[in-house]
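Just one protein chain is left out here, and the rest sit where they should.
And now, subunit A:
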Amino acid sequence: MFKSTSPLFGGLLWKIPWRLSPPQKARQRKRLRAVDEVVDTVSEALKRNGMPMAKAVERWYAEMPQEEEMLPKDKYTIYDRKEKSYRKGIHSK
């Protein structure tokens, strides 16, 4: 049965909630951890084969935090110069 609601009538009214849901956040953490895992694998493989460490890997360990060391702000929001607070959620357009 058709129920008249603003999203159905207005056409362009469908909203993305400003905050991420817990499963969205969990998936984001999973993606971050996957990147950490890739770097760990590469560095271990180089070590095991007796090769010098790649510069990109060294830089990663020197500069980048692991997923569990990151602040929630860094995990779930990104910089945007057009936003009022210079931060927007990773899910917003």
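In the analysis below, a residue touches a chain if its C-beta (ideal position, glycine included) is under 8 Å from a C-beta of that chain, and two chains touch if they have at least 3 such contacts; residues count from 1.
The definition used in the following text is that contacts and distances are computed from a predicted model.
Per its UniProt entry, the chain excluded from the display bears the name "Large ribosomal subunit protein uL30m", taken from "BING4 C-terminal domain-containing protein", "Large ribosomal subunit protein uL30m", "Proteasome subunit beta" or "Ras-related protein Rab-39B".
Residues of subunit A in touch with the missing chain: 31, 34-35, 37-39, 41-42, 44-46, 48-49, 51-52, 54-57, 60.
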